[in-house]
Each structure stands twice: as structure tokens, then as C-alpha cells.
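Note that one protein chain is taken out, while the other chains of the complex remain in position.
On to subunit A.
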Amino acid sequence: MNPTFGTILIKVLAGAIQSGTILLLPTLGEVLTERSGVLNLGLEGLMLIGAFFGFLGAIKTGNPYIGLLLGMVAAGAAAAIHAFICVTLRGNQTVTGLALTIFGAGLTSFYGDHWVSQRLTTAIKPMAIPGLSQIPVVGPILFSQDLIVYAGYILVALFWFLLFKTKVGVNLRAVGENAKAADAMGINVAGTRYFWTILGGALAGAGGAYITCCIHPYWLNGITSGKGWIAVALVVFAMWNPFNALVGGFLFGSIEAMQLQLQAGGTYINSALLSMLPYVTTFAVIIVATLIVRVRHVGTPKELGIPYAREEK
């Protein structure tokens, strides 16, 4: 069959889901971290750490899944530093987050230099879901993907349920909205914040490792190219809701995939201009989301970025 417009579109959208998953994982993690009241601007650094250690693990063991796991652990550990400074020492979360980004970039460039341009022999492969993948149009786009994409779907549902239907979620939200009230109700504020900050970090790491263990199975310094920052912006777009994070992630994935396709198809538009597209869209999205948040009286966790200390007279 000749490549028709339809088949090209399906291919582009399948690519969009993959690119979207790179963004979805750190966004989901940051949604939870910020819900607990901790702002982590270090996503870009954590993604780089995840990407590098993921690649390292995959190339050493030959198993990309073990690589992915290692990437998550490494990024989780780096996020624990953030939690220690922000929760225990009550440091400035913005500055610490920025430092974490620089740390991640520096660390991975330093150790990564040796690995630049080496390729993985085995990367994560797609696994079509029997049955579902046979559905026309939807099947090839959504259900002929790899395990990480499927995990993304499941995590969105899981975290949405956790956040809005369970006691764990109420406790988490209470800590980010009014830590004092949560404390008075006997909830461990510091523990909650540590847990979700580290988990958020691990998810950012998974996003990074997904790049190097699957999509681009080689190492380049700064391979995440600002995706961590887009994820930070997507959290605002998502209004701290896991389901919206999915929408936002895939929307940005589509822009990215479209932009690549246009470049490959050879348009008259300057390629540098096209590469700018996701970042320009970020601005637009932030502006719209901010306006909505203002009107709807929901959104930003009230005590986001504010350290908590039990007051003594």
C-alpha cells in the first residue's frame, strides 16, 4: 500500500504518544510533588540524570528495563537531596531546584563525555497489545506502543484515583494546601513531602531514561533539551490534575512530532523556527492556564514553595 495521508497521520500520532510520554512522566511526578507543597524546578536536571544512568545501566547490563530502573533510582536519590534541603533545612525551593538542574547537567556531561555517540544494542521495543492494537486508527496509535507508554496510561488513572478518591490523596493535598491544619490532624508533613518529592524525582528520571533506553538509544550531553522545563510548565497547564497532565503531555508530543514531520517533509519554514514551536507553545499554554486558574479558584496548592515549621512562641 502506498503511504497515504492517513497512514502518515497515524505514524505521526503514534510518534506523538511516544514524545508525549517523555513529558507525561515528569509532569505526573511534579504534579504530585507540588501537591505536597514542594516546588521542584530541578526536573531538567533529574531527567538528565535519569537519561544518563538509564543509558549506563542499559549498556552495562544489556537490559534497557534495568537501565530505566537505575535511571529512576538515581533521579530519586537526587530528588532526596532536594527534599532534604527544602523540607528538613527549609531552604529556598526555587534556588535549590535551579541548582539541581545545573548539578544534573554538570554531572551527566562530566561522566557522559566518555559515552557520547555510543549506541545501545538493545533498546525498549514496542509490544502491541493483542486485540486492542487491531482496532483501526486507535489501535496503531495507542496500543502498538511500548511498555513505558502503557505504564503512563496506568499511572495517570492510578494517581488520579489516589489523589481524589483515597485517604492518601486527601492527606497529600492537605499537606500542600495547609500544612498546619494537616499537622494538627496528625499527618506527618515532612514525611509526606519527602515521599512525594522522591517519587516525583524518580518519575522525572523515568522520563529521561525513556529517551535513552527507547526513543534515542544513544547518549548526548544535554539530550533532554529543555523537556524538563516544559514539564514544569505543563504542571501549571494541568492544574495539578493527573488527567490534564496526560492531555498536556500528548498535546506537546503532537507539536513535537508534527514539527519533526514537517522538517523531514522539507517545508519552506526554517527548521530552527520549527524547533522553537514547543517552547513558544509553552508560553501560550502558561498564559491560558494562569487565566483559568485565576477564575476557577482551583489550582496552585496554597503552600507551594513554603517550608513548614511547627511554631513555638
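Quick note on the criterion: a contact is a pair of C-beta atoms (placed from the backbone, for glycine too) under 8 Å apart; a residue touches a chain by one contact, two chains touch by 3 or more; residues count from 1.
Quick note on the criterion: contacts and distances are computed from a predicted model.
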item: Protein name as given in UniProt for the chain not displayed, "ATP synthase subunit a", "Xanthine dehydrogenase, N-terminal subunit", "ABC transporter ATP-binding protein" or "Membrane protein"; value: "ABC transporter ATP-binding protein"
item: Residue of A:A16, A:L68, A:A83 or A:A174 in touch with the missing chain, whole complex considered; value: A:A174
item: Selected from A:A182, A:A231, A:I255 or A:V285 as touching the chain missing from the view; value: A:A182
item: Subunit A, residues in touch with the chain not shown (by the definition above); value: 165-168, 170-171, 173-174, 177-178, 180-187, 297-298, 302, 310, 312-313
